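For this depiction, one protein chain was excluded, whereas all remaining protein chains were kept in their positions.
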Amino acid sequence: MSASPLIEVKDLYFSYRTHGETFPVLRGITLRVNRGEHVAVIGHNGSGKSTLAKHLNGLLLPDEGAVWVQGLDTREKKHLREIRRRVGMVFQHPDNQLVATIVEEDVAFGLENLSVPPEEMADRVTDALRAVGMEDFRKRPPHHLSGGQKQRVAIGGILAMRPDCLVLDEATSMLDSFGRKEILQVVRRLHGEGIAVVSVTHHMSEAAEADRVIVLEKGRIALEGTPREVFREREQLSRLRLDVPEAGRIASRVHAGHPGFPDDLYRREELVEAVERFTCGKVEVNHG
Amino acid sequence: MREPFLTIRNLSHTYMKGTPLEHVALREVSLEAGRGECLAIIGHTGSGKSTLIQHLNGLLLPQSGEVTVDGLHLSGPKPDVKALRRKVGLVFQNPEDQIFEKLVGDDVAYGPFKMGYPLQEVRERVRWAMELVGISFDEYKDRPTFALSGGQKRKVALAGVLALKPDLLVLDEPTAGLDPYSRNELLNRIRELNRKEKMTVLFVTHNMEEVATLADRVCVMAEGRVAAEGTPREIFGDTRLLAEHQLGPPEAVEILHALHRRGHPVNPGAYLTEEAAGEILSLIRERE
Amino acid sequence: MNNRLTVRKIVIAGVLGAISILLGVTRLGFIPVPTAAGNATIMHIPAVIGGILEGWGVGLVIGLIFGVSSFLNATVPLFKDPLVAIIPRLFIGVAAYFTYVGLKRFNQLLAVGLAGFIGSLTNTVLVLLVAVLRGYLSSGVALTIAVTNGIPEAVVSVIVTVAVVGVWKRIGSGRQTSKVSRGVEGEKLDHRRAGD
């Protein structure tokens, strides 16, 4: 893990300029994303999390500081295409990122950009569509798909490029609960296969599944650590107008009524397991 | 006996009747809502929800069956659509897209001006509507619309409909795509409209958290039919129903369902955080 | 504006081309104002706007899309001739661009408005010119149409172009207070200049 990081961000400063005014957005961000890691970035609107995400594959370039993807500096133009192949990005609006008029052509778009030979493309498109469960929709036009399906196609288009890292920039925020589940399942599986995931999200339950959570506030990193370390800081989070996952809220109320119960559980499964332990454990004692 | 505010009886609707693309959207739907009630309609894309709500505003007229809003019948040969639109305010998905005036005050005033009210009356309505959604009239009426944040734009669009002072407010996915902070704020505003201003509210949603915070009653739609109806507690408590229609319940409910599946005697309909914690506590205490 | 090919130009040409097609296949492309045809078309406006926003190349491509789609969807026999339907349309966005660039240092809004005017007239005049050359219309009829149809259409084009580009480029214009502020006494109005 401590070997060369997949993405390294060092002292990143960035400002937007419009109509002669300058708005600082990122002020000194330093972070690393390791191979195969799942990092969640949270923060309320305007904290700079989407801007940070757009630096990870060189869509935006730092004013000061630098971003390296496996040692390649995003400011060097000649590396840009390779950087974008390695770090793929899925955006918020399912409708605004599909380019082609049929699904398979869209998945092939990135491959065409990489000048992949046509003979090889067909296989890679098929594999990518299978990985996101959309092979039956191969010949369909995008406007016949649901939001969740469009997002799966978008992910497929990136997978076909065989990336090392998938950046999800609020990729589930426009979806209904069903679509969100579809996407999270796909992402979980990809992560299991060794692809690193950076997810910028508003959903605390999504963040709770990450290996590491980064909380942004006014362009700086306010908190960083495992979900447990971060969500434990309730006061600071609520000051930043951020929630704790529902599972965490329930756990702390149970803890309040029954102090033996842990109050730092944030995933559904964790909570359910804990309840099992508490109840079944007692059952055994009773029997014994 | 008091007549309900909104009555829908055996409403059916078929798109493109008599063509190869014929598509049945509503089949014999019957539904009622009392004055001052808050009714949620949930279901998947294509379940007929949006076809249903378009009937409430005369955008679609009943092909068969009846729709009555506050004594106004819409099934006759020449229904008074204009009168209906004064009674019913319809807020579409992503209503901020429909903002077209340069200044906030003008956009909110568009509806009242179109209805032919005098300036004085329009101003009062605009002030009332803007304050209701939590946007200060004096501060914002002359602001350019493009300078607003996403959450503010949505509130302005909502105010634009409220300025018509409808008795029935119909919302399609009111909080989709908003960040959690704006979402909570908007939900609180809608709840106030319902509870304090006694406005009848009907909203379509995929989001069960929204149902949990707002609705008095829930109607589940599937394939153009009303599949189930009841209080949120009844609907969330019905494990089979939720699974059958693939409705992602609030997280608390999901946790309780998981415990329920493992044989714990919990009531899975307890969807509020405290209630869920209470259920778990009593589970633990029971075993002691 | 340099003429390097950018992703932005491609995408803007694409979405504005889509609008042009959409206006053509629905009746939204027509505004019911008095002209010889009974309405003024706004289908050429995406080409004008594309020209103003992204240069003559983008204007030309949108014009081409407009031309091809009007050729394929034509119900007026005139436009079933590719020469009439397509060639004149190529110049709409180009003319709009050069008008805009030539005048923008005097006044942005004026430049946008005139670009809308010239772009629209380019459409009318060239279509009629080709129609006369191809022998579909006599010059007298063409001239009548040019005046009765071309002028109202150009006026519509100015209004729409100014409104759309004004909002998008945030060029401040006109009132800075809303209608509901008028006649409100004793209130301090919050003037916030739009844009620059």
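Residue numbering begins at 1 within each chain, and the chains themselves are lettered A, B and C in the order written.
One rule holds for everything that comes next: a contact is a pair of C-beta atoms (placed from the backbone, for glycine too) under 8 Å apart; a residue touches a chain by one contact, two chains touch by 3 or more.
The rule we apply is simple: contacts and distances are computed from a predicted model.
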Per UniProt record, name of the chain withheld from view ["Energy-coupling factor transport system permease protein", "phosphoenolpyruvate--glycerone phosphotransferase", "Cytochrome c oxidase subunit 1" or "Hydrogenase expression/formation protein HypE"]: "Energy-coupling factor transport system permease protein"
Neighbouring shown chains of the undisplayed chain, as defined at the top: A, B, C
Touch criterion as defined above, residue of A:38, A:85, A:152 or A:253 at the omitted chain: A:85
Positions on chain C contacted by the hidden chain, ascending: 5-22, 25-26, 28, 31-34, 40, 42, 49, 61, 65, 71-72, 74-78, 80-83, 135-138, 140-141, 152, 155-156, 159-160, 163-164, 167-168
For chain B, the residues touching the chain missing from this view: 15-16, 21, 54, 57, 59-61, 81-82, 85, 88-90, 92-93, 95, 97-100, 110-111, 114-115, 160-161, 164
Residues belonging to chain A that touch the chain removed from view: 54, 57, 59, 80-81, 84-85, 88-89, 91-93, 95-102, 104-105, 108-118, 121, 125, 141-143, 154, 157-158, 161
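Please note the rule applied: only the chains that are shown with their structure count from here on.
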Intercentroid distance (Cα basis), chain C paired with chain A, Å: 42
Of all residues in chain C, the ones touching two or more other chains: 170
Contacts with two or more other chains, residues of chain B listed in rising order: none
Contact footprint of chain B on chain C as seen in their complex: 166-167, 170, 175-184, 187, 189-192, 194
Partner chain A, residues of chain B touching it in the complex: 44-45, 149-151, 176-177, 179-182, 206-208, 246-248, 250-252, 254-255, 258-259, 262, 264, 273-274, 276-278, 280-281, 283-285, 287-288
Chain C partner contacts - residues on chain B that touch it in the complex: 101-106, 108-109, 113, 119, 122-123, 126-127, 138-139, 141-144, 146-147
